[in-house]
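A single protein chain has been removed from this complex, and every other one stays in its place.
A, B and C label the chains in the order they appear, each numbered from 1.
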Amino acid sequence: MIELLFDQPHEECGIVGIYLPQSIASLTQAAEFSLFGLIALQHRGQEAAGIAVSDGKEFSYFKGQGLLSQVFDNNNLHKLTGRLALGHTRYSTTGASSTRNIQPYIIETAHGPLALAHNGNITNAEQLRQRLLQKGIGLTSSSDSEILLMQVAGATGQNWVERIANAMTEWQGAYSLVISSRSALYALRDPWGFRPLSVGKLPNGGYVVASETCALDMLGVSEWSEVAPGELVRISQHGITRQSVCPPASTSALCTFEQIYFSRSDSIWDGRSINAVRERFGAQLFKEAPVAADVVLGVPATSIPAAIGYAHASGIPYTSGLIRNNYIGRSFIQPSDELRKIAIKLKFNVLPSSLAGKRVILVDDSIVRGNTSKALVQLIREAGAAEVHLRIACPPIQHPCFMGVDMGAADELISHKLSPAEICQFVGADSLCFLSMAGMMSAIGSTNGYCNACFTGQYPVAIPQNGKDRFEQTGIGGLEDD
Amino acid sequence: MIELLFDQPHEECGIVGIYLPQSIASLTQAAEFSLFGLIALQHRGQEAAGIAVSDGKEFSYFKGQGLLSQVFDNNNLHKLTGRLALGHTRYSTTGASSTRNIQPYIIETAHGPLALAHNGNITNAEQLRQRLLQKGIGLTSSSDSEILLMQVAGATGQNWVERIANAMTEWQGAYSLVISSRSALYALRDPWGFRPLSVGKLPNGGYVVASETCALDMLGVSEWSEVAPGELVRISQHGITRQSVCPPASTSALCTFEQIYFSRSDSIWDGRSINAVRERFGAQLFKEAPVAADVVLGVPATSIPAAIGYAHASGIPYTSGLIRNNYIGRSFIQPSDELRKIAIKLKFNVLPSSLAGKRVILVDDSIVRGNTSKALVQLIREAGAAEVHLRIACPPIQHPCFMGVDMGAADELISHKLSPAEICQFVGADSLCFLSMAGMMSAIGSTNGYCNACFTGQYPVAIPQNGKDRFEQTGIGGLEDD
Amino acid sequence: MIELLFDQPHEECGIVGIYLPQSIASLTQAAEFSLFGLIALQHRGQEAAGIAVSDGKEFSYFKGQGLLSQVFDNNNLHKLTGRLALGHTRYSTTGASSTRNIQPYIIETAHGPLALAHNGNITNAEQLRQRLLQKGIGLTSSSDSEILLMQVAGATGQNWVERIANAMTEWQGAYSLVISSRSALYALRDPWGFRPLSVGKLPNGGYVVASETCALDMLGVSEWSEVAPGELVRISQHGITRQSVCPPASTSALCTFEQIYFSRSDSIWDGRSINAVRERFGAQLFKEAPVAADVVLGVPATSIPAAIGYAHASGIPYTSGLIRNNYIGRSFIQPSDELRKIAIKLKFNVLPSSLAGKRVILVDDSIVRGNTSKALVQLIREAGAAEVHLRIACPPIQHPCFMGVDMGAADELISHKLSPAEICQFVGADSLCFLSMAGMMSAIGSTNGYCNACFTGQYPVAIPQNGKDRFEQTGIGGLEDD
Partner (left out) sequence: MIELLFDQPHEECGIVGIYLPQSIASLTQAAEFSLFGLIALQHRGQEAAGIAVSDGKEFSYFKGQGLLSQVFDNNNLHKLTGRLALGHTRYSTTGASSTRNIQPYIIETAHGPLALAHNGNITNAEQLRQRLLQKGIGLTSSSDSEILLMQVAGATGQNWVERIANAMTEWQGAYSLVISSRSALYALRDPWGFRPLSVGKLPNGGYVVASETCALDMLGVSEWSEVAPGELVRISQHGITRQSVCPPASTSALCTFEQIYFSRSDSIWDGRSINAVRERFGAQLFKEAPVAADVVLGVPATSIPAAIGYAHASGIPYTSGLIRNNYIGRSFIQPSDELRKIAIKLKFNVLPSSLAGKRVILVDDSIVRGNTSKALVQLIREAGAAEVHLRIACPPIQHPCFMGVDMGAADELISHKLSPAEICQFVGADSLCFLSMAGMMSAIGSTNGYCNACFTGQYPVAIPQNGKDRFEQTGIGGLEDD
C-alpha cells in the first residue's frame, strides 16, 4: 500500500502477553519481554503504547504517546515488576485527553483486578455500549475495548474462563485479545479469526502470546501455534490449557490484508510465510500482467517481496531505485503549499542512476486513495525513466472495512470511483494492472476462509446501518480501530 | 499547624464550578474562571489539578501534577471551550500511574456525559465499592470519588436531580461536590456540612460554586450564600434552583479545623470571618495562658492572625521574627542526614535582630507530630531568644480524622502519646499551653454544630472498624482524602 | 517596592562559591551547599540558575530556566562532583536562545579552565567589549559578565591573583564576583562596594562566599566577614588569603536599595541588620509623617518590617490585612483585559475583617511606577477601609540606576513625572508621604558611603552617554543586570 504522505491509512494494533515462571532472573523481565515483543510489532501501531504488569496482587503500568523508543526508558520500564505482563501498541490517539485511550485498560472488579489489550473492531459495539449504560455503568472512553473489559467484569461465571466465554457470546466482529487477571494470562480470538494471534513457549519455560510470530521469534520461541478462531487459552502456574469456548464460524474470515500489507514479512500466518506469499503475489502478477521492461522496483518497505517475486518470475532485474527515508515520522513538520513537491522527497529517495532511460515496473502492494502513486510515478519519470508500469499486488479496494482496518469511507477509495484505466491516467503511468482476486487467492494457496470484503463488499458479519452510513458518506472518517 | 518539613500533613482538596451565560465574551472564559478560582484555593491542595469544560455536547479536560502554575498554560487552557466548567486541586498523587487519580472524573452514562469534583472523605466507601463491584461494574481507581460518580450514573430517577438525591441517601461521611452534566451544574453538601461550599452570582450573570468564599471574592462576586448541609443546587439556563434533598443531620458537624488551619484567612465560613476567628483564638489564648514576654511571633502563614490576636490582647508587640521561604516546594531536594539542620532553615528564616535577648511567645495553630515545633524552638533560641513560650491556638489533637483530614494514625499524634508538659519538654520550650476546648468554641462563637472529633474522639458518623484499624496502628498511613 | 503585577522590576542576581576540604563526606556536597546557598538567595533572581563544580581537573555544570526547585533535582545535581562550586541565580533570560546567558560562565584558558558568576553591572562594558572584539576575540553573549571573564583570561600576570587584579583596574561600575579556577576559589568586590559579598567559614572547615549573609547562615556559618570594597579573596588548599588589589574608592557607594528592598531581612550588611534598618525606616517614617489611624498594614513581603516599625513607634496596631499569594509566578497566565481586576487579587488577598470601617496606614518600601499602589489602595477601600494613608519607606525615585538595578527609564518613574501630591491623587490615597533622605540615612545610621543616585541623580561613577540615552527616553528598557 503506497502510504499517503503524512496521512497514511490507519494501521492496526499489536498486542503481547507474557507469563514467566517463578524462576526468572529479574523481576522486570516480563516488562522487558513485553517491550521487545512490542518492538517486533511496532509496524502495527506507532502512535502510542503501554505495558501493564501484575505482581500477583496488583497491576502497575506505564503508557505514553509515540514510538516505543520514545515511550519507554530504563527508568519507567524497571518500575514494572511482576511475572505477568500485557503490552499494546496502537496507531492513533489524538488530543490532550487521549491518554485515557491508550491500552492496556485496567480495572478493579469484584473478582480482583483485570487488564486487557485488544486488536480488532467490534461491529456491534454501539449496541453493547448502550446495554452497559442502561445498566447504570459509567464508561470512561469511547473505545470498544473498554466495553469488552466491562462486559467481562460483569459476566456470570465461576471463574474468568467462564466469564470470558460468556461475554464472548455477545461479541460480533474482530477481536484478538490478551487479558490478565492478578495471576493468570488469557488469550482469545474471535470465531472468524479476523486478526492473527499466536502463543509460544519461551526458552525459560514461560509463555508469550503475540499478534504475530515475528514477536515470538524475537524472544527465541521455537515451539508455538496459532490461537484458533473461537479458542480461549489460559496460562497460569498450572500450565497452559486451551479450549474452544465459542463455536468457530462456519467459514473462517481471515483478513487478506494481513497477507498483503499489515503483517511483517518474517511472520507466519495461517501456516504461510508472509514473505513467501508476497513473493508469490509478485510472481502471479507477472503471470497476469507481463510487460517488457528493464528494471523492477518495489515501494518500500511492504512491496519489496512482491517486487522481488515479479523480478524473479520475469527475469527482469530487481533494483533498489526507490528508498524510504526512515527519519520521517508521521507527525513531522509538513511543508507549506509552496513546498508540496518536497513532501514526497522527504519520504522517498529516487536513484536516477538506476532509472535513467529505463523502462520501469513499479510494484506496490495496494492502492487506497491514489495520491502517493501519482507522486511516485512523477518522481520516477523525473529521474529519467523512459516508461513507468504500475503493478498492484492485490485487486482494487472498493469497499470500506468494518473489522478494524481504516481504509476510509467508500468515496475516498479511488477504485470505488474510477476504473483501472482511469486510475492509470490519474497517476500518469504507462500501464496499470491489479492482481486478480483468483490470482491473489491462489498465491495465498487457499480458495476460501479469508475475508475479502474490501474487494467484494461481501461482509462476513452483519454491519449495523449506522456503521455503514459512516463509511458511505464523504468525509465522515473511519471507525476507530483498537 | 507547624508543618512537618518535607512531610507536611495532608491537606484537603479545593473544588470549583462555573456556569456562564450565553453572552460571554470568550469561549475559554469558563476555563479561565475555574483556573482563577482554583488559584484562590491552591492552599487546599498543591500536588495535582484538573479542569473539565462542557461545551453543551461533550467534555474536554486537562489534568496534571504540580501547582496550578505548573499544570496550566495558555496553550492547554485555551483548548477548553464551553460555558460549564469544573475544577479540582488536590493534595497528593504518587507514582507514575497516578494521573488517573486526578480529578475531575468524567464518564459517559446512559444519560450523557457526567463530571465530578469532590472534597471530603466517604466513611462507608468500602461498602459502596463492594456493592458496585458485585453489580459487575469495573472501577478504574481506588478513589471514593469514582464510587460517588458511578453511583450517580446508575441511580434511579427521571433527571440528574433525582438521581443525585437518590445516590446521596447512601453516602456517609464528608462530601462537598460539584457535578456537571452536559448542560447543567450541580453543587451539594453532605447532611453534616463537614466541608465548606458556597455559591455566588458572577458580575456577568453567571454562577460560581467554590470550596471557599475567597474564590468567589477573586471572581468579583458580591451576592453569595453557603450551600446548606443536605442541600442540592442546580444551575442551568433556567437559572438556579435549590432544594434540601437529604435531611440535614440533627446536629451539623462543621470541621473546626477549617477555622483553625485549612481555610484561607480571607474566607468566610458559617457566617464568620476566618481571620477574625483566628484573631479571637489568639486573644482567648492570651486570656487562658498569659506570660510575660517581649515579642509575639506567629508561625507563617496560618498562625499569623492568632499571633496578632495574642499580641493585641496582651499589648506585647507583634513582630515578624520568623519568615517562611516560599520557594521551597514539597518535593524539593532533601538534605542528606548530615545536613538535616539545614532543612528547617530552607523553610524558615529567623530574624535575630528581632529576637536577640528577647522573651519570645511563639504562637502556632496546632501541633500534630511535634518535630517542627522542636526545630523552630531551637532555631529561635539560636537566634538569641532569652525565653521561648509556645502557645497553641487549639486543644491537643489526640484522635485521627476519618472525614478527610489526614492527621496520621493515633500513635503518630504527639498529644496521643504525651501530656502538654511532656511535649513542652520534648520541644524544648520554656512553657507550652494549648487553647481549651471551651475557649476555642467561644472564640468561634458557637457552642455546638462543629466536629471536634480529633480533640475528643467523639465522631459524628459511624466509623467502620477497618477504617479505625488503619488509623490506630502505627505506620499504616492515612486515608485517602479527595 | 510595590511590585508591578506581572511586570515587576528586575531584581539583582545572587552568587555563591563553595570550597570544601578534602575530608568531605560526599563528592556532591559542594553542589548541594551551592544549591542551599542559592535557595537563600532566590529572592535576588528567580528566572534562571546554574551551578558549576570543579573536580580539580575540569568543570561540570547544570543550568536551566526557572526557580531553583524547577531547575535542580537529585538527578542533575548529583552529577556535579568536586570540592569547588559556583552558583548563580538570575532575574531574567528570555527567548529560546537565552540559555547561553545563564551563569556561571565557563571557559578554557591558557592557564586552565575558569568559571565566573557575577552580580552587578559594568558601566564601561561597551568600551571593554569593543576592545576585546578589536583584539579578534569572538564573544558568545551580550552579557557584561562574559567580558569580565574574557578579560581575566587574557590578562597579564603570573597567577590568577595577578591576572584578576590587573583586569580589575579597567572595570567601572558594580561587580561582586566569584571566580573559580580548577583548584582555587576567588571572590572580589568593586572598589565602590555597590553590591554585598561576604565570606564565611563552614563548620566542616571549608569556605563559602555569598551575596548575602543569609546564605552563610543557612550553611551554619558563625565566623564570617564582608569582602571589602576592592578586596580579592583567594581560597585554596593553602587556606584563605585576602588582599586589597584595587584601591577602594575615596567614598564607598553601597547601594541603599539593598537596605530598602533587595536584601533579605535576615541578612546583615555594612554591619547592620537589614530587618532592624527597615524597622527604623518605619519608625522614622512615623516621626516624619504621623497620621491618626486604626491599623498599620505592610505590603508583603519586603515592607512588613517597616510597617511593624511604624506600628511600634506609633502605637497603632499592626495587622496582616494584606496577604501575598505565593503560588503566583511571574510568567503565569495573565487575565484578559476584561479580567484585569482579577490580576491584583491573584497576587494579594485583603482581609475585610481587619479593615472594615478602619482608618488604614499602608506602608510600602518604595514607589516605582505607581500602578500597583493604585490597585492596592482601591482593593483596601473596597474591603471597607474608611481612610487609606500611604507611607513610603524611602524618598521618591526620580533617576534610573546604571549599577545593576533596573528601575526603568526616567520617564517611567512616577516620581520623575509627578509630585507627591499628584501621586497621592493618582493612587487615590487620603494622604501620601515619602521618607526624607536625611531620615533614611539616619535610620541606616550612616551619613555617607551609600549610593543614592536613584533619589538624587548624583552618580558615583561616570555614566557613558549612550547608557544615559537608553534610560532617559521612553520605552527603551533597562540595562541588563547580571
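What we mean here is this: a contact is a pair of C-beta atoms (placed from the backbone, for glycine too) under 8 Å apart; a residue touches a chain by one contact, two chains touch by 3 or more.
As the structure is a prediction and not an experimental result, all values here were calculated from the model.
Colleague: Tell me the shown chains the invisible chain touches, ordered by label.
Modeller: Computed over the complete complex, the missing chain touches A, C.
Colleague: Would you mind spotting which of A:K201, A:K345 or A:R359 touches the chain that isn't drawn?
Modeller: Considering all chains, including the one not shown, the answer is A:K345.
Colleague: Write down which of A:L219, A:I260, A:A289 or A:I423 is the residue touching the left-out chain.
Modeller: Selected residue, touching the omitted chain: A:L219.
Colleague: One chain is left out of this view; which of A:R129, A:R163 or A:R264 touches it in the full complex?
Modeller: Residue touching the absent chain, from the options given: A:R264.
Colleague: Which listed residue (C:G66, C:G154, C:P248 or C:P464) would be found touching the missing chain in the intact complex?
Modeller: Final answer for the missing-chain contact: C:G154.
Colleague: At which residues does chain C meet the chain that is not included here?
Modeller: 60-62, 76, 79, 95-97, 99-100, 106-110, 114, 130, 133-140, 142, 149-150, 153-155
Colleague: For chain A, which residues lie in contact with the unshown chain of the complex?
Modeller: Touching the chain left out of view, chain A contributes residues 25-26, 32, 35-36, 39-40, 42, 46, 67-69, 72-74, 77, 214, 217-220, 264-266, 273, 275-276, 279, 301, 304-305, 308, 311-312, 317-320, 323, 325-329, 332-333, 335-336, 338-339, 341-342, 345-346, 349-354.
What we mean here is this: only the chains that are shown with their structure count from here on.
Colleague: By that same contact rule, can you tell me which chains touch chain B and chain C alike?
Modeller: none
Colleague: Counting in whole Å, what is the centre-to-centre distance of chain B and chain C, each centre being its mean C-alpha position?
Modeller: For chain B versus chain C, the centre distance works out to 36 Å.
Colleague: In angstrom, rounded to a whole number, how far apart do the mean CA points of chain A and chain C lie?
Modeller: The answer is 61 Å.
Colleague: Note the residues in chain B that touch 2 or more other chains, in rising order.
Modeller: none
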